[in-house]
Every structure is written in C-alpha cells, then in structure tokens.
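Comments concern the structure below.
Excluded from the complex is one protein chain; the other protein chains are retained at their positions.
Right, chain A next:
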Amino acid sequence: MKFWQRIFLCTLIIFEIFFVPASIYLIDSSFELNLNMEIRSGISEQDRFANSLESNLYLLKVQKSSNPDTEGVGKQNIDSMISTYLNNLGEQDVYLDVIDENNKVIFSHFKNNKITLTHREELNIPSDKVNYIIRDLGEKTYLFIAKNISLENNHYKVSYVKDISSVYENRKDLLSLLIKLNALISAILVIVTILMSMFIVKPINKLIKSTRIIASGNFSERVKVKSNDEIGLLAENFNLMAVDVEDKVNQLKKTSEDKQRFIDNLVHELRTPLTSIIGYADYLRTNKYDEKTYINSLSFIYEEGKRLEKLTFKLMELIVLRKEDFELKKGKLDELFVEIKNSFIPKLNIKNIDLEISTEHLSVLMDKDLMKILLANLIDNAIKASKNNDKILLRSYRNTESKIILEVKDTGIGIPDDDITKVFEPFFMSDKSRSRANGGGLGLGLSLCKEIAKIHDAEIRIESKLGEGTMIQLVFHC
C-alpha cells in the first residue's frame, strides 16, 4: 500500500469514527428536542382547547340562565356546543376529535381527512392525566393527545391530533444531507491527503531514488535530502553508510586487483620458464641436433627448472609470511650483521665488493630467521646493483626521534623515479632483462621484505637516485 493511501485511509477512518456518530447524535438530539417541543406544544394546545370548551360551556350556562325558559344545560346542548365551536376552529395540520363516555363521536375532523383508526390506545386515560401516542398513518406521522374533560358531569375525551411528519422528515433530510456531506468530505479528503502525502513523501521519494542508484552499485552516489526532521536524519545516516560501503568496496576492489595482478604476474613468471623447458625438451626429442645444441638446450632446461624451483620456494615463503603468527624475541642487531656478512663473503668476493658494517649496540624485537631473509634480500639487491669494487654500507642507529633504523646503502645503478613506487609489488623488476642476466631475480625479494617488515611493525623506506645508488631503511616503531 502506498504511503498516501495509508494516510488517506487512516484519516478517513478517524473522520468516519468521530464525525458520523457525532453528526448522527446531533441530528437525533435535535429531533428529540423538536419532537418534545411538538408534544409539549400539542399538550398545551389541547389544554387550550379544553379550557376554551369549558369557557364556552360557561358562556352557554350564562346564556341559559339569562333565559329562564330553558331548563338547564343538557348533554345535547353541550354536544352541539362542542360541535359548533370546533367546526369554526379550522387550524391546519391540527385535527380534533371528541368522544363521550359511550364512545359516541361528538365531533371529528378525521372523517373529512380520511383518517380511520381501529385502535385508540391513547383513549385509555387514567382519570385526569393526559395521554399521547405517535402513530404512522400512511405516509404521515401523527401525534395523538387525549385528555378527559368533564363538562357538567358529562365526561368527554378530547383528542388532539397533529401532523408532525415534518419533524421526522427533518431528521430524514438531515441524515441524507449527512451522507452527501460525508461523500463530499471524503472526496476532498482524498485530494488533501494526496497533496499532503506528496509533500511528506517527496523527500522519501528522493531518498528512494538515491538509494536505488546506490543499491545498483553506484556507491559514490549520495542522498541529497537536507532537512532537520527524521527523514533528514535517515538521509544523513544513509550517506554515512554509503561512505563506509564505498570505502569497503574500494578496499575490496584494490585487494582483488592486487591479487589479480599478482596472479597475472605469477602466470607470466611460470609460463616463461615453462615455455623454455617444454620447448627445448620438445626440440630435442623431435629434431636432429649437434653436440652444442644438445648441451645448450639442456642447460636452458636446467636453469629454467631451477628458476621455477626458486620461484616456488619464494612463493611458499610469501604465503607462510602472510599466514603465520611469529613470536618476536629481543635480538642484537650487531650479531645479526656479522652473521649475514659471513654468509655473503663468497658473493661479495666475486665482485670484490666491500660490505662495511657500522652499528651501535641495539636490540630489537625480531624473528631472527625472518630478519636474516630480509637483510639477505636487501644485500643481494645491493650487490646486483653495484659495480665491481663498490662499497655497500650496512648500519643501524637511533635517529633523531630515537627510533631504531636499519639501513642498507649502495652506490650502484639506482632505480628510476617512475619505478620507485612499484618496487614492492610482487614480480616487479626495474629492468627485467638485466636482472635475469644478473643471476635470475624474480622480483619477489622486496615483496618479501615488505611482509617481513610488517610482521616486525616496521616501515620500509626507500631512497634512490639513478646512477648514484639506493638506500633502503627499515624503521622500527617499537
């Protein structure tokens, strides 16, 4: 059910519940009042008739007494007096009827007006009381009022009948007016509620429109509803939610893109050696070859196989690093440096490179094996970048913020500015062909270092100038 329909229905129900009964109650009260008024006026009217009959009798008596010939006032005289009097009395909508003790009709207006009655309960009047009854006769409603009067010991029943249909018709008219009015008001109510709900619903519709856009995946959309009411508040909260969702979605997107790039690169790194291995093997089994081709081909197969092996191990390391919780213990950096240097002596000797250690006595929380991998990667990179007889500086110190710094600095070829942000990406190689020629780098070393640094809550910084050398710092935060 639409909002405006709901508002309309509620308003209509409330209106009907209060307005209709109240109106009916008012109409009924007014009807009651009118009826009572009619009855009262009828009774007093009747009273007036009775009184006037009595005063007529009195006049008759006076007349008779002034004329001694006559012998008193008889019933007949009285009957004719009543008849005469009432005949002269012509009032509209009012009918009179007089009956004597023996139910003999003395006078009646009814006969002329085609009113015939079978039962006349109102005539059973207990002595002095006035009795009345309301009767429907044909289309009309009449008020019957009966009263006993006694004229010279003759008892008469005087009935006063009045047409009070108008009172009933009045009520009927009012009721039909109420129905018409009700219909009219309902119609007006529809229009008013539609307009009103349109006004109320407008910001909600705006909200709906925006939320639909957001729901369809356009998370950068914002709800543009500005008001201080509940809807404004809802819009505000919705916007906050949208911001949050957008952030999360972007984060997920980035993670997924990173993963996709990782996989793409991995596929490339796997395919290249596989192409060689399969290709050479296929060549050797399907072609005639000389000794030189044979040895060359096998060498390539061997080297590329080794390369795949190395890649597998590095990948394993990377995966393990991402998964495991490492227990960090306090370890001395200077001891670590010496150990590392010893393991690198053969490699250093090939290029006649001097690895200079300068260290303060510093200890940090570390996993010694991981830290060795990190240092080995950094030094390996430095050696690759260096020319023969260069110098590599390995040092540790506290910087001005008294944070512990571990630093590897070479005077080698450096990294181009464009590449410096990408060096930590898996499989990135600043110059692929050279690093291949230079001992088969995989482009995973610095990614590994980054993961290891993360485990140690340390930050890796890199500074490099093309042709002048590279400096990599590990800044410990603890």
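Convention: a contact is a pair of C-beta atoms (placed from the backbone, for glycine too) under 8 Å apart; a residue touches a chain by one contact, two chains touch by 3 or more; residues count from 1.
The rule we apply is simple: contacts and distances are computed from a predicted model.
S.K.: Consult the UniProt record of the chain that does not appear here and report its protein name from "Fumarate reductase subunit D", "DNA-binding response regulator", "Peptide ABC transporter" or "Phosphate transport system permease protein".
M.R.: Protein name of the absent chain (UniProt record): "DNA-binding response regulator".
S.K.: Which residue from A:79, A:304 or A:451 sits in contact with the chain not drawn here?
M.R.: If we include the chain that is not displayed, A:304 is the one touching it.
S.K.: For the chain not shown, which residue from A:104, A:129 or A:288 touches it across the whole complex?
M.R.: Checking the options A:104, A:129 or A:288, the one contacting the hidden chain is A:288.
S.K.: Have a look at A:276, A:386, A:411 or A:447 and name the one touching the chain we're not showing.
M.R.: Considering all chains, including the one not shown, the answer is A:276.
S.K.: Take the complete complex as the reference. Which residues in chain A touch the chain that isn't displayed?
M.R.: 264, 267-268, 271-276, 278-280, 282-283, 285-288, 293, 296-297, 300, 303-304, 431-433, 436-437
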